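One protein chain omitted, others in place.
After this line comes chain A, so read on.
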Amino acid sequence: MPNTKRRRLLVRGAASALAITLGATALAACGSSDDDGGTASGPVSLTYWTWTPGMDKVVDLWNKGQGKKDRITVTVKKQASGDTLITKILTAHKAGKAPDLVQAEYQALPTLVSNDALADIAKNVGDARAKFADGVWQQTTLGTDAVYAVPQDIGPMMFYYRADLFKKYGLTVPATWEQFAETARALKKKSPGTDLTTFSASDSGLFAGLAQQAGAKWWTTSGDKWKVAIDDAATKKVADFWGGLVKEGAVDNQPMYTPAWNKALDTGKQIAWVSAVWAPGTLTTAAPDTKGKWAMAPLPQWSDGENVTGSWGGSSTAVTTDSKHKEAAAKFAAWLNTDGDALNALAKEGGIYPASTSAQLSGAFTTPPDFFSNQADFYALAAKIARTTAPSAWGPNVNVAYTTFNDAFGAAAKDRSDFSAALAKMQSATVADMKKQGFEVSE
């Protein structure tokens, strides 16, 4: 044991000696800034769990630039996305070995905070607030004074349709959901084998986004109590709307992201998709033969003249409570998601749509995506839509609500039965789980 300790000391001594000579000028330059804790005491190396493709290249920019100056080295550990990563982070946190930085979807933040896995970095990243839309920033504070993450990418929802086939069938782009339903029915009349789209019971995030657009607030707090309102009037409206369309056969009831769905999009058996800003990437792989035939429009609205959208997807960069260099980690998180070069690289290498409002119209986002080369104003329109995103309200057991959605809505979609019964199941399962854990809940 003493041997290793000494060796570690020796290595560290050598490394810092080297760093001191190399970075002497840099230190002199920023010596007066209020860096303390991790950054001041020597070189720092951080581990970052992320699923964004090409993140290692973006992190290289940091390690060779700003990071070299601040003597903060970040190492990327590629992870699987979604709920499995949350479980992995929580397990690592239980052992006190969570990485310094993690990528987390917005809806997972309350779960992570509730497990005391995320550090409050309000002191370090407070200045970044101005770079983001209020609705986006609010998701990282959970409505408190703390800041638990820096927003990275967002997924404002939009309506995608096959422009050529809409013309062929004589359809107009629906501006309201009522028109959306009419369009679906009109299409069925003209071409019984074709569907406008499908209601997918495997995509809870899509349903949550649609409810968010309608004004739903699934989790809210008052005092020391959570209020769960998954079956509120707004969500019921959304559920009944889609349930009605599925029941009358105006839209398909099969899940998305299956080989069958890919084929339906590629062959024009489904001619529209309610999706988010990242849809071009998905369509490129799912329906390669339809390049240039799609167009994007704002999501249909619940009433004329309204201008609201929901979000599907999006994630943030958070610092864990296990990190020994929280300030250094927060500094990197802020750089990654607000620095122009970093965001450009993220867009190019990772294909993300940035949460930072200034980045939404620069660099990679001045020309439309390849797949939508026919729509020159794609990103200008996207940025305009992103500003209309309704606030979201996530709670500490989104995962329970989401898995119940899969099962309850899966069965309802299969039987083409009442969607509001499925919604009630979602509400009761979520409340039951919170009560079991000991949360104070009011319905």
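Everything below uses one rule, namely that a residue touches a chain if its C-beta (ideal position, glycine included) is under 8 Å from a C-beta of that chain, and two chains touch if they have at least 3 such contacts; residues count from 1.
We adopt the following convention: contacts and distances are computed from a predicted model.
Colleague: UniProt protein name for the omitted subunit, picking from "YeeE/YedE family protein", "Citrate lyase alpha chain", "ABC transporter permease" or "succinate dehydrogenase"?
Modeller: The record for the missing subunit names the protein "ABC transporter permease".
Colleague: Among A:T144, A:T172, A:N307 or A:T367, choose the residue that contacts the chain missing from this document, as touch is defined above.
Modeller: A:T144
Colleague: Among A:T197, A:T290 or A:N397, which one is in touch with the chain left out?
Modeller: Considering the complete complex, A:N397 is the one touching the chain left out.
Colleague: Looking beyond the chains shown, say which of A:T47, A:Q138 or A:T221 touches the absent one.
Modeller: In the full complex, the listed residue that touches the missing chain is A:T221.
Colleague: Decide which residue listed in A:N253, A:T338 or A:Q360 touches the omitted chain of the complex.
Modeller: Considering all chains, including the one not shown, the answer is A:N253.
Colleague: Residues on chain A that touch the omitted chain in the whole complex?
Modeller: On the side of chain A, residues 83-84, 86-87, 90, 110-111, 113-116, 142, 144, 201-202, 221, 224-226, 253-255, 257-260, 263-264, 269, 321, 396-397, 399-400, 403, 406-407, 410-411, 413-414, 433, 436-440 touch the unshown chain.
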